[in-house]
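Structure, as structure tokens:
Missing here: one protein chain of the complex. Every other protein chain is in place.
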Amino acid sequence: MANIKRSPWLLHYDGSSCNGCDIEVLACLTPVYDAERFGIMNTGDPMQADILLITGGINAQNQPTVKQLYEQMPRPKVVVAVGVCACTGGVFKECYNILGGADTTIPVDIYVPGCAARPQAIIDGIVKAVDLFQKRLEEHYAKKRGQGRNEVSANG
Amino acid sequence: MAEVIHPEEILEEIAASDLLKKVMEKKKEGYRLSQICAALIDGKYELSYSFADDVSYQYITYRLVIETDVEIPSITEIIPQALFYENEMKELFGVKVKMISLDYKNKLYRIRQETPFGPKEA
Partner (left out) sequence: MAKKSVIPYGPQHPVLPEPIHLDLVVEDEKVVEAIPSIGFIHRGLESLVDKRDFNQMTYVAERTCGICSFQHGMGYCEAVEHIFGVEIPERAKFLRTIWAELGRMHSHLLWLGLLADGFGFENLFYQCWRIREKILDMQEMTSGGRLIFSVNTIGGVLKDIPADMLRTILSTIDEVEAELKTVQKTFLNDYTVQTRLKGVGVLTQDQAHDLGCAGPFGRASGINTDMRKLGYAAYPYIDFEPIISSDGDSYARCECRIGELFQSMDILRQAIAKIPNETDLATPVKGNPNGEYFMRVEQPRGEAVYYVKANGKPYVERLRIRTPTFANLPGLCEMLKNTELADIGLLILTIDPCISCTER
């Protein structure tokens, strides 16, 4: 199965955003912008997701949730931070309950700017994430194949 | 032209001991609790209990000005829905509210910083 291209599944989690980016992400998945034509699928289950789309900053309470979601996702995985709050904390950066952007908690690969991020920008981010996922998948398989040979030689 | 119903808002300052009586009165008159808000002004808490009438659109605010160490009674016995407001001011401002029907024990918002709006220690 290693040479077959896969459709990455997308999980969306709303951090402490104002909802603006949140509904723009949803708008991306509905008919007018339809991000699913780039070969992704929206899912609500972290255990089956490959790309995590996170909107909004991180606060004290959602930090463990975000961490848990990230850890539940199978490897390889890609994280996209959508909107300026998820990138840096944005307009709420100085609020007492905001720790900062998504990268304060989990490693972020792609940053999508904007307040609220426009669907075009989000789609651009998703397309980049799909490419990155494919690359990571190939690396992952290559590593696994390499490990497999080592095991054989060790045992054999 | 549509009819505009906008009676002048009423702001009345009351003593903390009158709170429950006033709240009971308003409940009997058919007002609904619109909001409870706390503010820290010059080292004293200003608590505003606002009631709204859905028919006359009258808005009445009772204002309590108390020292930061004064305990005030919860109104959840009379108006159960006040519990979110009271938990909020307890957690964010450190207002001492006693006998809330469902006390979240400062775990409503679960913030890391204690009473961010509360009195700053000099």
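Labels A and B are assigned to the chains in the order they are written; within every chain, residues are numbered from 1.
Keep this in mind: contacts are C-beta pairs under 8 Å (C-beta built on N, C-alpha and C of every residue); 3 or more make two chains touch, one makes a residue touch a chain.
Predicted model, so just to flag it, every value in this text is computed and none were measured.
Looking at the complete complex, one finds that the omitted chain is in touch with A, B. Mapped onto chain B, contacts with the missing chain fall at residues 1-6, 9, 30, 32-35, 37, 39-41, 46, 48, 50, 52, 54-55, 57, 59, 61, 79-81, 83-84, 102, 104, 107-111, 116-117. One chain of the complex is left out; on chain A, the residues touching it are 13-24, 26-27, 30-32, 43-46, 56-57, 59, 61-62, 65, 69, 91-92, 94-98, 115-116, 118-119.
The criterion applied here is as follows: only the chains that are shown with their structure count from here on.
Rounded to whole angstrom units, the spacing between the C-alpha centres of chain A and chain B is 42.
Interface residues of chain A facing chain B in the complex, by the touch rule stated above, are 59-61, 96-97.
Taken in their complex, chain B has these residues touching chain A: 109-113, 116.
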